[in-house]
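Structure first, then comments.
Apart from one protein chain that is not included, each protein chain of the complex appears where it belongs.
Each chain gets a letter, A and B, in the order it is written, and its residues are counted from 1.
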Amino acid sequence: MRTRQRSVLLVAAALVLLFSQFAFAQEAPAQDISVLVNGQRLSLDTPPLLEQGRVLVPMRAIFEAIGATVDWDGQTRTVTGRKGDVEVILKIGDVNARVSGRNVTLDVAAKVVNDRTLVPLRFVSESLGAAVDWNGAAGQVVVNTAVTGGGELPATLSGTLKMSGSTSVQPLAEELAQAFRQKYPQVQITITGGGSGVGIKDAAAGKVNIGNASRALKDSDPKGIVGTTIAKDAVVVVVHPNNPVNALTKQQVKDIYTGKITNWQAVGGPDAPIIVNSRTAPSGTFDFFTEEFLDNEKVVATAKQHASNGLVRQAVAANENAIGFISMGYLDNTVKAPLMDGVTPSMENAKNGTYHFVRPFNMVTNGEPTGLARAFLEFVLSAEGQAIVGKEYIPVK
Amino acid sequence: MQQTGITGAGRNATGIGNNPNNSKIMVQDISSWYGAQPVLKEVSMPIHAKSITGLIGPSGCGKSTFLRCLNRLNDLVRSFRLQGTITLDGEDIYHPDADVVLVRRKVGMVFQHPNPFPMSVFDNVAFGVREHNRQIKKRELEEIVVESLQKANLWEEVKDKLQASGLSLSGGQQQRLCIARVLAVMPEVILLDEPCSSLDPVSTAKIEELLLQLKNSYTVVVVTHNLGQARRISDYLGFFLDGRLVEYGAAAEVITNPREKATEDYLAGNFG
Partner (left out) sequence: MVPEGSPAQTAVAGKLAAGKEPAFQTVVVSARRRSIKEAGIEKALFAFTILSSILIFLIMFFVISKAIPVLQANGFSFVFSGGWDEHFVNAWLAPAGEPSWRFGALPLIAGTLYTTAGALLIALPFGLGCAIFLTELCPARLRKPLESTVRLLAAIPSVIYGLVGLLVVVPLIADQLISNELALQMINVCALDGTSLLAGMIVLSMMIVPIFIALAADALAAVPRRYKEASLALGVSHWRTIVKVMLPVARNGILAGAILAAGRAIGEAIALSMVTGSVANLPSVRHGLVFFLEPMRTLASTIIDNAEGMSVATCEAALFACASFLLVACIILSLFARLAAGGIQRKGGAAGG
């Protein structure tokens, strides 16, 4: 019974395939060219057209596939595509196009074939921020857009996703990976440390699918990598609410944490010892703190080593002479965050850049993310992923 | 300070007051309960000094309870209640001011099952002595231990293994060790609750012999189920039935010429 059903289905599927092949063979001169957008074959009612080495495809299909909206003005025979704040305007038969108000000259103009408007694939895609690759051997145009988090996630996935890099990102990556694996138990995810630099190098060299970096990408980083910012982390120095010290400078914080200042008097407080609270070494916050506040100098040996942001906050809340540093997400009224170099450490200031002690968490891929990495990043940027981010970090969406 | 006041002498048929001046302990009209269950009912009886008083009666009639009243061991049972008076040398042992520890020192007890402490033979005997006189000299202590073991007819058997565990002795030896332990603290009265019930005839004979020696210097009360034993060693005999002291008198008389039908039946082996 069941086997018969299955064989019927198989036959039907084979027939469909056969007919579609047949249809292509009938109507398409550039039959060998296919378009892959974010790993999925673009289904086209009119086959791609090869003209002077440029591939043209039906406008609606490509615009929608890369997440843009498209308008057709029949009177002026104008195509207008929009994605985010980028606007692309093409006129049928006109090599002069406009990208966000800028004039651009094309090799090949848009044209109408069989009542369908065809537009140049590479121009449209790249203008709207997608990466385009030509795979000559397979006769394939590969288009990848930046991950937005709005993309649909496939029902099933399998394979192995490798990550390496920043140990600050690692705990978050691990938590995200765990949630991801709950959705897709078939997927194996390995995450190793090594630091941001290693992650970026590994990603560029193709050793891992994703390199984790707890910093912004720099010009000196390898070419061709794409960083997807998945979260931001602000680190805040906190003291007890009763502590009269309302402002600190980075230098003072550094002196306190390296043991040069041990009395609150030295920073305008009472004559009392400073109880220094730090994090255990594996903590990403500790990483960032030593980098940004201490310029990589060692934390004083008497510092208490806490295993989490919560414990540092608790320790500071419990002792009037305590100082600590925590992720901004942990800031509440049990502790006080003095002005840092004159800036209020607030989420707003962290987002708008006036508060400096903020770092992006980047997941780096070699080119725009594809395959498993893409699905993972879609998940990370989705509402669900960002909710996980939001537990301890600043979400990016 | 209470008078022995045997005003009720001759009031009942149990022979109380036969020889009041000679009595070490006077039990006057005691009744007792475990919770709401009455156990002893209006029991009066003298315990004569330097003699053996045997107590017999069917199982569950209250013999052990009676015995344990004499050294206030029933105080351990929370639900236990007692009415009436018991005097030791004329002093009420249940008087609120009475020193229960002192009473127990004077009234030693040997239990139905041998229960030496899990210590060496020597320590078993020395234990009570040490507790009563913590400054005692070693030599003096040793003397008492040896003497007590000798009195208990155990010395010859254990003199080479004084440091062995008391629990390593045979049942009969253990029971004599328990007697030696009591003798060592020099009590005035020794209560024995079926001391031979778990022993073989040879051990039983040894203990009977021992009791006959002891009565020269101690007042002895023995509960027994063995009528032959009661006959062989008792000077006085009390017969308990259902919490009441049905018959009491000189042993020979109670046995040969019981006044009560119940006693006669019991002695004839008709119940119990």
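Just so we're on the same page, a residue touches a chain if its C-beta (ideal position, glycine included) is under 8 Å from a C-beta of that chain, and two chains touch if they have at least 3 such contacts.
None of these values were measured; they are calculated from a predicted model.
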item	value
Of B:Y94, B:F111 or B:W155, the one touching the omitted chain in the full complex	B:F111
Absent-chain contact - pick from B:Q28, B:S51 or B:N71	B:N71
Contacting the left-out chain in the complete assembly, out of A:T46, A:T229 or A:N263	A:N263
Option touching the unshown chain, where B:I86, B:V182, B:L199 or B:L214 are the choices	B:V182
On subunit B, residues whose C-beta touches the chain left out of the figure	71, 73, 76, 78, 101-106, 108-109, 111, 113, 115-120, 127-128, 131-132, 164-168, 178, 181-182, 185, 187
Subunit A residues touching the omitted chain (full complex)	167, 170-171, 192-194, 198, 259, 262-263, 271-276, 280-283, 298-299, 301-307, 311, 314-315, 318-319, 321-322
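Note that only the chains that are shown with their structure count from here on.
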item	value
Between subunit B and subunit A, distance of the C-alpha-averaged centres to the nearest whole Å	94
